[in-house]
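Of the protein chains in this complex, one is absent; all others appear in place.
Letters A, B and C name the chains as they come in the text, with residue numbers starting at 1 for each one.
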Amino acid sequence: MAVVTLHVDGMAVAVPAGAPLLQALTAAGVTLPTLCHHPRLSPVAACRLCLVELEGAPRPVPACVTAAAEGQRLATDTPALRQGRRLIVELLFAEGNHPCAVCVADGDCELQDAAQRVGMDRVTVPYRHPPRQVDASHPLFLLDHHRCILCSRCVRVCDEIEGAHVWAMAERGGRTRLIAGLDQPWGAVDSCTSCGKCVAVCPTGALVTREDVPLSPWPGP
Amino acid sequence: MTAALPPAKPRLRLATVWLMGCSGCHMAFLDLDEALVSLADRYDIVHSPVLSDRKVFPEGVDVCLVEGAVSSVDNLAMARRLRLRSRLVVALGDCAVTGNVTALRNQHPDGLAGVLQRCWGQAVPPADSPLPPLLERVLPLHAVIRVDLVLPGCPPEPGCIGRLLASLG
Amino acid sequence: MLIEVLHQRQQQHGHLSRDTLAAVARQLQLPPAEVYGVASFYHLFRLQPPTPHRCGICFGTACVLRGAAALAADQEQRLGVRRDDPAGDGVWSLETISCIGACALAPVLLIDGVPQRTVAP
Partner (left out) sequence: MTPAEPSAVLLRLCDASGCRAAGATALAGALAAGLEGLTSGGPPPRLKPVGCLRLCSRGPLLAVDRDGISTLYGGLSPAQMPALLALACGRGEPAPIRSAALAGHVVDHRQPFFALQRPLVLETCGCVDPTDLDDALAHGAYRQLQRLLATATPAQVRAEVRRSGLRGRGGAGYPTGLKWETVALQPPGPRLVVANGDEGDPGAFMDRSILEGDPHRLIEGLAIAAYAVGARQGYIYVRAEYPLAIARLRRALDQVRDRGLLAGTGAGSFAFTPELRVGAGAYVCGEETALLASIAGGRGIPRQRPPFPAQEGLGGCPTLINNIETLAALPALLRMGGDAHAAIGPPTCPGTKVFSISGAVVHTGLVEVPMGTSLRTVVLTMAGGVPDGTGSDGGIKAVQTGGPSGGCLPASLLDTGIDYDVLRVLGSSLGSGGLVVLDHRCAMPELARQFMAFCAGESCGKCVPCRAGTVQLADLLDQLVQGRASAADLERLVQLAEVVQRTSLCGLGQTAPNPLFSTLRHFRGDYLERLQPLAPWQS
């Protein structure tokens, strides 16, 4: 295996050639907030929180999909990157409905963690407060669209690992939303195996285990 | 003996304001319990729904803690007034910082009219009722006035409020 | 092939109903969610039955400069429908469309897909 040496914020680290830059960051002890990235899923570079500055590149590159190469010089904590990360997290908070105080994921939420990490003391863009829905049709799980940040981890885990293809993104732009089946209630989608992987990978409280039903007995597929 | 003492710091004028919120942040403030007494060494409480009887927001406030979001015309007027009369404004708690639960009504697809209909049905208060008219949207404090400090939490930890005031004093 | 098939089905049925989408998913052996995701992504796929008549207003730059917004507002009034509400009043609907490149005729108004020469109100 070819190994390459690169510099992360001035620190030299060695990683396998072609490995994602995130691996180099880890080796250098740098952790950046990530929301769409999941180590077991294909990367999509959508949340733009892991952007780093790569010497010679015209614009910042996402560390989750950019391949490590010999001699690269990365900066992970410049004022421009900090400003970008903070605003992106603000945009997410403003885009959905995220009153942490009344969220089941409060204290166990990657979005909340990211906000703390980037020092978001307040959201400076106007909150949009979109009218969204809650899908409580599944016997075991709940989908609260208000808390969905459209990271697509659930779509990918269902496609790539479970193979049930329950989820997809529908529409586009600011109207993009997560759908189950043909835009059906989740509980009505037969291909769902109730495996719970989507719930496990959800970074926020959008997909959660229902607390009003006991986990057993197993209701059967 | 007296020469050894540091010069006495000037006492600070503290106000607390309750906009649209559940009063939980003020309860958290009161939960400072005996620590409130030591705060009294540093602060004069010049306006507060829980620790003062003064109805009019005074001039020359040093620190103003603001609980709640801005939901009504009165809230808005009060927010502007307190800003003009305070040196340091602190958004206290999630409603003031983010809108929080108070702002959930913004999600109604028909806006304020839909909210009133939902709450009051046929009995929507007439326009000339003495109730303060609601704003179309609930806003966090920093959306309407300049805010110097934020102390989030629902409610914030009493200890945090105490440390904040101690550090300012 | 999915987009071609969706075009075909829409031509046949006027729109893409849930049943149609389910049938397409079965036919092409694609996950229904993916089929819906694609159909809802593109502007020109209609997921609801179209009104018998449709009024389109081009929102290209030349049209906007020559009063497309006023034209749209005027048509909203005249037809009594909301812009980009596919249900319209049951007979007419009003949609804003992307530039069709007939900039010489700006502002362009299309009646049932046919560009009309028009003047801003």
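Going forward, a contact is a pair of C-beta atoms (placed from the backbone, for glycine too) under 8 Å apart; a residue touches a chain by one contact, two chains touch by 3 or more.
Keep in mind the model is a prediction, meaning the values are calculated, not measured.
In terms of the touch definition stated at the top, the absent chain reaches A, B, C within the entire complex. Residue A:L91 is the one among A:L91, A:A136 or A:V208 that touches the chain missing from this view. Checked against the full complex, the candidates A:L32, A:C47, A:A68 or A:M120 give a single residue touching the omitted chain, namely A:C47.
Looking at subunit C, the residues touching the absent chain are 1-4, 6-7, 34, 37-38, 41-45, 59-62, 64-65, 97-106, 108, 114-117. In the full complex, subunit A contacts the hidden chain through residues 44-48, 51, 59-60, 62, 65-66, 80, 83-84, 87-88, 91-92, 94-95, 124-126, 128, 149-150, 169, 171-176.
Residues 79-80, 83-84, 144-146 of subunit B touch the missing chain (whole complex, contact as defined above).
What we mean here is this: only the chains that are shown with their structure count from here on.
Here the spacing of subunit B and subunit C, counted between their Cα centres, is 49 Å.
Centroid to centroid, with C-alpha atoms defining each point, subunit A and subunit B lie 35 Å apart. One simple way to say how far apart two chains are is to compare their mean CA positions; for subunit A and subunit C this gives 33 Å. Those residues of subunit A that touch subunit C in the complex are listed here as 159, 165-172, 179-183, 189, 191. Against subunit A, the residues of subunit C that register as touching in their complex are 18, 21-22, 25, 31-37, 40-41.
Against subunit B, the residues of subunit A that register as touching in their complex are 93, 97, 99-102, 121-124, 126-127, 129-132, 146.
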